[in-house]
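All protein chains of the complex are present and in place, except for one that has been dropped.
Each chain carries a letter (A and B) given by its place in the written order, and its residues are counted from 1.
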Amino acid sequence: MRNTQAVQLLSELSHTGRRAETFPPADVPTRSLNEMIPADFLAAQPPQLPELTEPDVVRHYVNLSTLNMSVDTHFYPLGSCTMKYNPKRHERLAKLPGIIDVHPYQSPANMQGLLAILYETQEMLAEIAGLPAVSMQPAAGAQGELTALLVASAYFRDKGEHRTKVVFPASAHGTNPASAAIAGFDCIQLPATANGFIDLDALRKAVDKNTAVFMVTNPNTLGLFEPDIAAAAQILHDAGGLVYIDGANMNAIMGITRPGDFGGDMMHYNVHKTFTGPHGAGGPGSGPIGVRDFLKDYLPGPIITKTTAAEGAVTYDLTTPVKSIGRVRTHFGNVGILLRGYFYLRTLGAQGVRDAAEQAILNANYLKAILAPVLNVPMGKYCLHEFVASASDVLKSRGISAMEIAKRLLDFGFHAPTVYFPLVVPEALMMEPTETESKETLDAFAAAVQMILEEDPEFLKLAPHTLPISRPSDVQAARQPVLKWTPCLRD
Amino acid sequence: MSSQPSRFAKTHEWVAVDGDVATVGITEFAVKLLSDLVFVDLPKIGKKVTAGEPFGEIESVKHVSDLYAPVSGEVIEVNTPLANNLEWLQQDPHAKAWMIKVKMSDPTQVNALLDAAAYAAHCENEAH
Partner (left out) sequence: MAYLFRTPQQQTEMLQTIGVPSIDELLTQIPAGLQHCGLLNLPPALTEIELEQHVRKLAADSVGAATRTCFLGGGAYDHFIPSVVDEITGRGEFYTAYTPYQAEASQGSLQAFFEYQSLICELTGLDVSNASLYEGGSAISEAVTMAMRSTDRRGNVVLCGGVHPEAVQVVKTHVLHLDTDVRVAPLVNGVTDHAALAKLVDDQTAAIVVQDPNVLGALEDVAAVSALAHQHGALCIVAFDPLSLGVLKRPGDRGADIAVAEGQSLGIPLQFGGPYLGVLACRNEFVRKLPGRLIGQTVDRNGKRCFVLNLQAREQHIRREKATSNICTNQGLMALRATVYLASMGPQGLREVAELCCQKAHYAAEKLTAVPGLKLLSTAPFLKEFALTSDKPAAHWQAKAEAAGFDIGPCLNRLPAIAGMSAADRDRAFLVAVTECRTKDDIDRLAAALSC
């Protein structure tokens, strides 16, 4: 039985005079606030936050947490999101004194251990990318994209070239065009071939001396390796442009092939996907970028440098590259997430990294194979870490849409795949099982899909049936937005 | 409304002309395509619009479409209440749900737009 009080809002649970946290009286001689701060600046009363005891807060949020699906509790095959297991061994380590309590403006001499970890992270990311220079400033993938585009911009400006265009395939993540627009570029979207790959002819036509960057996700959003990636890169390089690899799908290729080896000049990582920083219900992420040597001077700082003295003593320091584009954020980066990436990579080692990618590919192909009798996967004989199935056949034959399958899966205790992306596949169900799932789980998931496809379509239209809520009205939410609690909302 | 929509853009805006003033809205066909409308963003009075360029936006829950000016000129009136009465678009897209009135800088631009028959054929084409 669920605790129904739990879904009351904080403000509805509030009672005047309750509190969770109290503080000791000041141990210094005190003065009246008016003596210290002009009356004009002082509030008559503090903001009217809800008043709760600690047990109130704990019961409320623990109960709310049970309304979520998560990787810890459910199979979560959300395509393009790499919902892999987040190792618990990272947590105690990330909270060690000397790591979690380091102030960004401490003297570097007092944080050599932490800088050593971050330096090694920087080096490992460079090795996995095959791109020698890394900046760990960006807070997420999208900020990484923007940062790299600003780096490209600075590089061309420095060369006296005015390049205005960024080219990307139609299947690109929305962040690609959004980042390009913010960086001041015109966005040119390319059609794909019938197989969903880069269309080299279209690329050749689109690329000229005004093209700055070609942004491409490889493996692409269909979970397939772009067969012509090297040729595409050559087209860009011949025109003096740069190739940007969106690293969202690095989980498929880490240790197997490297963006720097297949023509990429710049890339970003999603540490929160590939290297198990948790997703935290929407962040924080971490989106370090790797670039070729000739771009390293433009990276945002600080980056970490290592100096070895004649007698062998090693010192780490924070430096800003000479022609840096400047900061994209305050302070160093999302260190807490980078650390988890470091712990993960140190646990895996080189063989483990390759094994993880291979098992992710094995799991995806296995799931694709056992779903094949009931769900068509239009593109690709074999996939890499994910595949995109299409419900268009079952929509025609039985009137069951991708959305209905997704919603009904929730009832079976599986998180839904990504639906309706990428657009090149109609009724898309994009599935990424990741390497940290067992054959038994994949079998159970496929069995659930099979059962759903035999259910009454009318019953499916109303799914999910067993979750804390049924389908919400997005239309009402958007027409009359209610974006905060106000007393009249109490129901 | 003094005059009926007489001309149409391929991007599904209609125009009703009264002298050098064009009243602009979106067609019933467009409203059906968009479904579940939640928001319309219209320009302010005085805004200069250019034929073929966006003058506003219309949103459904998970889509957003530009509204394209069928003619160039200056916006002299805006149907402000429409934003809070989106159901007008379903009920009466060609009159009550008008969006802007434009004082045309070149009234001959209207002639380049589709007439009712040509627009019907265009919709027929798009529906397939």
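As a working rule, a residue touches a chain if its C-beta (ideal position, glycine included) is under 8 Å from a C-beta of that chain, and two chains touch if they have at least 3 such contacts.
Bear in mind that the values here come from a model prediction, so they are computed numbers and not experimental data.
Engineer: Check each of A:91, A:161, A:208 or A:238 against the chain that is not shown and name the one that touches it.
Structural biologist: Touches the omitted chain: A:91.
Engineer: Going by the contact rule already stated, which one of A:241, A:321, A:341 or A:464 would touch the omitted chain in the full complex?
Structural biologist: From the options A:241, A:321, A:341 or A:464, the contact with the absent chain belongs to A:464.
Engineer: Among the options A:356, A:431 or A:460, which residue touches the chain absent from this view?
Structural biologist: If we include the chain that is not displayed, A:356 is the one touching it.
Engineer: Given the full complex, what residues of chain B touch the hidden partner chain?
Structural biologist: Residues in contact with the chain left out: 38-39, 41, 59-64.
Please note the rule applied: only the chains that are shown with their structure count from here on.
Engineer: With chain centres taken as the means of their Cα atoms, state the distance from chain A to chain B in Å.
Structural biologist: Taking the mean C-alpha position of each chain, the two centres sit 39 Å apart.
Engineer: For chain A, which residues count as touching chain B in their complex?
Structural biologist: 474-475, 478-479
Engineer: Contact residues on chain B for chain A in the complex?
Structural biologist: Chain B reaches chain A through residues 36, 38-39, 59, 61-62, 86.
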